[in-house]
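This report refers to the structure that appears directly beneath it.
All protein chains but one are shown in place.
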Amino acid sequence: MTFDFIEPVVFALLSIGVIAGGVAVVMLNRITAAALLMAFTFLCMAGMFVLLGAETIAAFQVLIYVGAITVLILYGVMFTKFSDSPRALFFQKQTPLAAIFVAAVAVPIVVVGTLSFTGAPPRAGGGDLPALATSVFTDFAFPFEIASVLLLAAMVGAIVLTRRDDPDEAAMRRRR
Amino acid sequence: MTVPLGAYIAVSAVLFFTGCAGVLVRRNAVVILMCVELMLNAANLALVAFSRKYGSIDERGSVFVVFVFVIAAAEVAVGLGIILSAYRNRPVVDVDEIHQMKG
Amino acid sequence: MPVGPFGIDPFIWAPLRLVIAVGLALFLILNGALLQIYLERKIQAIIQDRLGPYHVGPFGLLQTFADALKLIAKEDVRAAATDGWFFVAAPALVFCPMLASWAVLPFAQDIVGTNLNIGLLYLTTLGSMTVLGIVIAGWASNNKYALVGGLRSAGQLISYEIPQILALVSVALVVGSLSMIDITRSQTGPFVNVLILPFSFLIYFIAALAETNRTPFDLPEAESELVAGWLTEYSGMRWGTMLALSEYGNVTVVCAIITTLWFGGWQGPGVDAFPLLGVLWFTLKVYGFIVVMMWIRATLPRLRIDQLMSFCWKGLIPMALVNIVAVATLALAFPNTLVPIAIANWLLVVVFVGGIPFVQRRRLASLRARARASAAPAVRAAS
Partner (left out) sequence: MISLVWLIPAFPLAAFLVNGLFGRRRLGHMTGLIATGAVGVSALLSIGVFLEVVGGKTQTVVSLYRWIAVGDFSVNVSALIDPLSSVMLLVVTVVSFLIFVYSNGYMAHDAGFYRFFTWLSLFVFAMLILVMADNYLLMFVGWEGVGLCSYLLIGFWFERPEPYYAAKKAFVMNRIGDWGYTIGIITIFLVFGSMNFLDVFKRLEESAPAQATLTLICIALFFGATGKSAQLPLYSWLPDAMEGPTPVSALIHAATMVTSGVYLVARSMPLFEVAGPSLQVVGVVGAITAIFAATIALVQFDIKRVMAYSTVSQLGYMFLALGVGAPVAAIFHLATHAFFKALLFLGSGSVIHGLGGEQDMRKMGGLRRKMPVTFWTMLIAGGALAALPPLAGFWSKDEILGAAFANGHLVLYAVGILTAVLTAFYVTRALWMTFYGEPRDHHLYDHAHESPRVMTLPLIALAAGSAVLGIVIGFPPEQGFIHSFLAPVVEAGGVAEHVPELATIVALAIVSILAGVIGIAVGFSMYVRHRPDPAALTRATGPVYRILVNKYYVDELYDHRFVEAARAVAGASWAFDIHIIDGLANRLGWALAMGGQGLRRVQTGIVGNYALTIVAGLLLMLVAYGGYAAGILGR
């Protein structure tokens, strides 16, 4: 006997984790809990990437989403005061409409997507680091540069947006 | 026996629309940001799965995932910046109370 | 039926191996923590001209065991206002990544959890996950000191990850692989990487001090400002897990990384003959660095938070970038010799070490000028 049954089991667990986490993020009232569960979702997603044989992407996933984005969002949560009563958290007016729309879009896509890609499983390649790096720095060099510029712009923009210029600092600058 | 591609796609789609619903129904800006992240992540899963199945050896789908990471990071940074500066002007994070731009 | 190692059916062996590996790691972490706490106290004592623990056991060797017993036996106190299961989850969140990162530490030729081809990336990833637990702990404690400590620590860790990763990248550039095994194998003989990349070693070491919240960067638990930072509300074995196990485990991991990347890992005299000797060398090197860290702790005062940040963003990161650019360029220019890279790196070291005093003097002067300006605006305006 072999370990073939492992992969589907792991996949099942991971997908349950992903979807449950996602739903929890949407439904939970406590935003810190939502943030933490989002991190959990990301971790499960990383697990899926590993299942798909994209270890590098998985590592980036954890590094960026869990390590950076979740923490940033926790910062946001902690710096902003929010009302905890469930009624206040949801749009009252547009919720049913939204539910209808989303369902209308989601159901066919999920069904079609699921049914149309049955059969041949994705080949689980080995570590994809060299291939990834090669194509990033050859075919996609220009988008890569653009992305770096975008990051820089975002960094500067975030700093400019969130800096509060305290008066005596400004006065100092004026005096200098 | 291994997992078919369709399963991955199904998971990705479900997560995507969960996040979509979250963006639509939640009021707290931070939560909306989180839901957007979920949607991006779902897209990543689809990209990686497809690149695994169809992509040639050079991992183009994964390359796009890397770019999505970049976008996500930038988006969170700027989004939180906007939320915080808005919060500083008026201490609310509910997006439907920030409607000064109403026509 | 197929037969795995030790004549065990692989179907049994694979999970068995897993269990063994995890158990081994746990064992090492626990005892390592005990040993390190003892070492820390002794070294502090020696440097501060005290005796240190000496009651329990010979030379007080059993002191930490006693402490551990006390911690375990202690009542699990939880403040009422703390935040439900976050409070419980936080220690685990801090502990697990550290535990997981032991999977790729190469203790010897074949004694390694798994040989990931992206081992370095994996390690940095897990290192970045620690932040989450700390922030959650600070938040869940529902205590302003804890919260500030958590936020500080998050900011500090995120900031210092950048120079850390950049330093690792330069090593990866030279070696051409991310797998810990390959990196160790690449530096046979006396020419270990630290002779080629001393500057990235310097950067990594400083950043690692901050990553593991060691003095002079231990602001998160700056007892003089915020009681015990994000650990304030914790006690008993939770505290033990948080501080003792995770902190010292992280220190061990970081020192293991330093050993592997810059000091030839398990390699040493006689390893080829007896591979098991590698464990000895590895452990010796690792503990050497741990001792150095403790020595630093006993020597240096603690920084202020703004100094910490500005040092990272204005000092470490630019130099690390310069380092990477230099290494990459030279590696491309001279593909088959490392001498230019070594020269450039040593030059950078000289510049960095020699430059700090000047920069400090300039900053001091400017600070004094600003102080004067704010003190006597009228005079400035008149002049």
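Which chain is which? They are A, B and C, in the order written, and residues in each are numbered from 1.
Basically, a contact is a pair of C-beta atoms (placed from the backbone, for glycine too) under 8 Å apart; a residue touches a chain by one contact, two chains touch by 3 or more.
Every value quoted in this text rests on a predicted model; they were computed, and no experiment measured them.
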{"item": "Shown chains touched by the chain that is not drawn here", "value": "A, B"}
{"item": "Touch criterion as defined above, residue of A:26, A:73 or A:98 at the omitted chain", "value": "A:98"}
{"item": "Touching the absent chain when the full complex is considered, from B:7, B:23 or B:72", "value": "B:23"}
{"item": "Hidden partner chain, residues of chain B it touches", "value": "20, 23-25, 27, 32, 95-96, 98-103"}
{"item": "On chain A, residues whose C-beta touches the chain left out of the figure", "value": "91, 94, 97-98, 101-102, 104-105, 108-109"}
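Keep this in mind: only the chains that are shown with their structure count from here on.
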{"item": "Centre-of-Cα separation between chain C and chain A, whole angstrom", "value": "27"}
{"item": "Chain centre separation in whole Å, for chain C relative to chain B (CA means)", "value": "32"}
{"item": "For chain A paired with chain B, centre-to-centre distance based on mean C-alpha positions, whole Å", "value": "6"}
{"item": "Where chain A touches two or more other chains at once, by residue number", "value": "56, 60, 68, 75"}
{"item": "In the complex with chain A, residue positions of chain B that touch it", "value": "1-15, 17-22, 24-28, 30-31, 33-35, 37-38, 41, 44-45, 48-49, 51-53, 57-60, 62-63, 65-67, 69-78, 80-85, 87-88, 91, 93-94, 96"}
{"item": "Partner chain C, residues of chain A touching it in the complex", "value": "1-3, 32-33, 36, 39, 55-56, 59-60, 62-63, 66-68, 70-71, 74-75, 78, 126-127, 129, 168, 172, 175-176"}
{"item": "Touching residues (chain side chain C, partner chain A) in the complex", "value": "11, 14, 83, 86, 89, 116-118, 121-122, 124-126, 128-129, 131-132, 135-136, 139, 147, 151, 154, 158, 161, 178, 370, 373-374, 377, 380-381"}
